[in-house]
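Here the complex is missing a single protein chain, while all its other protein chains stay put.
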Amino acid sequence: MSTEQLTEVEMITVVIDGFEVTVPKGTLVIRAAEKLGIQIPRFCDHPLLSPAGACRQCLVDIEINGRAFPKPQASCTIPVEPGMIVKTQLTSPVADKAQKGVMELLLINHPLDCPVCDKGGECPLQNQAMSNGRPTSRYEGVKRTYDKPVAISSQVLLDRERCVLCARCTRFSEEIAGDPFITLNERGALQQVGIYEDKPFESYFSGNTVQICPVGALTGTSYRFRARPFDLVSVDSACEHCASGCAMRTDIRRGKTLRRLAGDDASVNAEWNCDKGRWAFKYLITRERVATPMVRGSDGELHEASWPEALAAAAAGLKSKRAGVLVGGRTTREDAYGYSKFARVSLGTNDIDFRARPHSDEETSFLSSIALGLSTTYSDLDKADHVVLVEFEPEEESPIVFLRLYKQVRKRAIHISTTAPRISRGNHKLTAVRTSLSSVSGLTAKSVIILGERAAETGGTISAAVALAASTGAKLAWIPRRAGERGALESGAFPSLLPGGRPVSDASARVDVASAWGVSHLPQNPGRSTSEILQGLNTPDGLEAVVIGGVDPADISADALSQLLNTFVVSLEVSHSAITAIADVILPVAAVVEKQGTFVDWQGHARGFEKAIDDAQTRSDVRILSMLADELGAPINLPSVSATAREIQSLGTWDGARAAFEKTSAGSAPRTEGTTAMLHSWRLLLDLGTLQEGEANLAGTARTARAHISASRAAALGVKNDDRVRVSSERGSLTLPAVIVDISDDCVWVPRNSLNSQVIPALGFSSGVVTVVKA
Amino acid sequence: MTQLTPVLSAHWDEADSFTIEGYQRHGGYKALEKALSMQPDEVIQLVKDSGLRGRGGAGFPTGMKWGFIPQGDNKEHYLVVNADESEPGTCKDMPLLMANPHVLIEGMIIASYAIRANYAFVYVRGEVAHVVRRVQKAIEDAYKAGLLGKNILGKGFDLELVIHIGAGAYICGEETALLDSLEGFRGQPRLRPPFPAIAGLYARPTVVNNVESIASVPAIIANGVEWFQAMGTEKSKGFTLYSLSGHVTNPGQFEAPLGITLRELLELAGGVRAGHQIKFWTPGGSSTPLFTAEHLDVPLDYEGVAAAGSMLGTKALQIFDETTCVVRAALRWSEFYKHESCGKCTPCREGTWWLVQMLHDLEAGKGTEEDLTKLLDLCDNIAGRSFCALADGAVAPIISSLKYFRDEYLAHQRNGGCPFDPIASTTFATVGA
Partner (left out) sequence: MAFTTEQEAIMDSIVARYPRKRSAIMPLLHFVQSIYGYVTKDGIEKIAEKIEVEAAEVTAVSTFYTQYKSEPVGEYHVGVCINTLCAVMGGDAIYDSVSDHLGIGNHETTKDGKVSLEKIECNAACDYAPVVMVNWEFFDNQTPQSVRNLVDAARAGNPPAPTRGPKTLRTWKQNSEVLAGLSDGLSGEGVSAGPATLLGLKIAKEGGSK
């Protein structure tokens, strides 16, 4: 841990409405007033956007050292100065009249849509018209009208008449997201937000404009006309999608999530989230829920069963069998801890792994040794001089990391390098350059090397990154795609680790845990990884039974599902899936909104959340496992999430020695020639992911799958942009429209899990050699 | 009687005055030679000493503006000339560029040298194709003559000069909106600070000057500070172009020392048209409060006009006689401001929308005296509350017309419509339509 110099911040004292307030230099008058609890009305001002001074609602009287400004000033554009005296609408009749004047003007063209407008009840215009407006309007003229609403994307609707032209949305899109797909068009009173007709507002962050719009001009298609804010119960929550760690607010009405908003956490997501986090929650309603426990009968069919019956059947199937656990990457920390303890105590095994995706022994070693010792944070990204993205696409795989990096890119000189074979749109915005771990230079102690989960897919990559960090002093960060992975690793849902990062092979660590758990001993050999578990099934020494959490086998490999067919499977699932279809026993578990828990982000910071749906009857995985453990006669005593949280807390983290990282050398890259190519892929943020089901408006903004090839390959194939090409392996093929980009000649890139492009099921692997021909 | 002082216009009556030959025949580009043999800071000091004030309307001391550019900062500096002349009534820069674009170029080279800029732009409004042709050709010829480009006149000074043509937006005459427009954005004004001298074009130190201001520089360099100061008044030095238009017998451009009065100019211009009397006029374009017959002797310099309650602005003297309906005039100007409002800020965007509707009704004779009070209150909520001065210009004709001609508004109401004959004010009134 490094100690940082605290820089002196100059503080300035000013007087606002007769009260003194002391704030750091650079603070805007409107912010300083807020510190006193004085709310100057405003529309275009937003603390996270550059000042605009456009709406003129925040006018106040200012004098500095006795010299008064001749006219009222926009307090959102003026930083405090020594000797400044401010009079807001509270003490200056001039400021008050000016504000009321502006409000009257804003309302002359604003439609009386309140009864049908989503924003009603939580609308800054309504609120401020009441607090800082005239009681009646003197306008007797004709209001301007437009056709409404206009869909600027499938998920955002625009009612132009309501727009007060504060330009928050256009400023956000340009400054924060780097996606200026919406702009102000026309001039004067006809000025309006618009898109280029052929290019809808398909930004991964478009939903933030709906949230910051101070009127009902921008609304979400999925939420339009659905609810009034006073019907909703709001709960602070944590996003269950990626590992960025966003704070969230979930709004529930009568037991159903109606919408989610970005929560406020300056250290993580500021006040932003991505469209997936915002809108992908309908999976709970559209996927078929596992309503009751189910047991597969002798007729081979699944039948509903009572809990005692199902637990008994599960225990019977697991007892005296070699059993393992596949946890999946989406559990809460407490549930992962439950799986971890269950595996060791109830099944007597270390064959447990949370990775439901391609992985490697190299990654296993990395996660066992180095990963939990990393303490890189968002703050380190803020200060980095150079960030190397190793098999990691920020905008697709961890959008808030993208926003964080983009903020720096806009602010100052920062190097961003990527090992990707092509510069994606997101990386283009980051001004990233292509590099390789062997050739990247100029790294210092302020640099950050980010390892994505796909670094595991090429042998030697992780080792090279580790060596590079060691030799340059750069910081390492590991950013997986799913929200539960870091927490699962910390909870020991992993073949070589017990909870708290305790190495399985360390005797004193085992004793530590064993005594905490009240058992005499714990299995001492590192267990099987996910792929070893799956591949070992149906072999003489392989496992005979598997307990599976939220796992999609197609994410792991093309054979995973078939490998499980003849194994005894106990599935803990929220909704019916490929696994439940082959399971022997299904135990229903609670969805994220139905339980409390904690997600740990890639930094290792935890965000807890309470149960959003108060009267939900379902139970968290850990509770189910505790009941199953009881049934097996090897109890784990975790009857609730809070009890689990307490146990995790008291067990604490390991401060002893960790395992040593075993390096892997890079293999030789396969040769390609003629029509063969190295296939590269990654998952787009919006794709066929299970948790995005049921939300067609969100899916409408997903990017079309295309095969990305180089100009010379295209020429060799006689292919132009949009011509169809077939990408094949021995196992199968994908046919997609081509797009010619700057990519290495020997590579082809396709999205990993998009419509018409599901790589693992179709081709049988996530990366490898394919042939590309004109279709 | 103040004497006219043709300096800029001295040779406009020659058929080739706009060519480089025509310009050089009368000493063109000699001032440049002189300036390049001085130190840049000396040139700035000379212009400061002369007392030259910006001729684009604000009257800010030109030399002082040049002096604001930080020197030795290792950043690119830019000179941008505002040739977006669009203030209603203003018609001096376009004829100047049509008749003698080279004087501007010479002035630009001198100014760029002084502020250490190696790139200069002239932003010409787009609605004047032939002016564009003339300026474009003048630039080409200046390059050919070694007056632009690398190592000008062998003095080691490089300057690229680019003509940038507008596309129809009055707001782009506002200096920060002009910069945004030149950068390729919508022409909307910027927050200040930072000021253009610190962060202007491409966030670099920039001087934005009016055409006439820069065009005046060669003569000052050539003839000296004393010569310039011998013309004009104590605080408004030098000569300038006064544009006389409207109901005068002979409208046109009159180059005179600052401080001349309208009475004097009318005498030179043959007076108000025969059989008519002056009713109201603008000293500096539609954005300046109106004057009437009682202001004929106001010295037309910055201080004199300000003291009389208006602004000298661009010296756009629009003369209206008694056949003109002042309500119609105010309405049409209001429609102009509404059309040209950039839309950024609420008071201007929504305010001009409302003002036009109100004036429309008043011109049609609707409403009561109450509405006049409401109109003034609306003006009060707009003036000084907007992002830039366009809105202030928008309310000026309304406020001042109500001040001097309140009864005319009421007459419309009594009359149920405009009591004036719109044809009587036209140039073809006697001839017929």
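Labels A and B are assigned to the chains in the order they are written; within every chain, residues are numbered from 1.
Definition applied: a residue touches a chain if its C-beta (ideal position, glycine included) is under 8 Å from a C-beta of that chain, and two chains touch if they have at least 3 such contacts.
What you see is a predicted model, and the numbers here were worked out from it, not measured in a lab.
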{"item": "Sole residue of B:56, B:187 or B:238 that reaches the chain not shown, by the stated touch rule", "value": "B:187"}
{"item": "Which residue of A:160, A:187 or A:330 touches the chain not shown here", "value": "A:187"}
{"item": "Residue among B:89, B:189 or B:283 that touches the chain left out of view", "value": "B:89"}
{"item": "Sole contact to the chain not displayed, among B:114, B:269 or B:379", "value": "B:269"}
{"item": "Chain A, residues in touch with the chain not shown (by the definition above)", "value": "179-187, 194-199"}
{"item": "Hidden partner chain, residues of chain B it touches", "value": "3-6, 9-10, 12-19, 22, 76, 85-91, 93-95, 98-100, 119, 125-130, 132-134, 136-137, 140, 162-170, 181-187, 202, 231, 241-247, 250-257, 268-269, 286, 316, 318, 320, 324, 328-329, 332-333, 336, 339-340, 342, 422-423, 425-428, 431, 433"}
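Methods note: only the chains that are shown with their structure count from here on.
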{"item": "For chain A paired with chain B, centre-to-centre distance based on mean C-alpha positions, whole Å", "value": "55"}
{"item": "Chain A residues within the chain B interface of the complex", "value": "51-57, 59, 70-72, 77, 97-98, 100-102, 104-106, 108-109, 138-139, 141-142, 144, 164-165, 184, 186-191"}
{"item": "Partner chain A, residues of chain B touching it in the complex", "value": "169, 186, 191, 338-347, 349-354, 357-358, 374, 380-382, 384-387"}
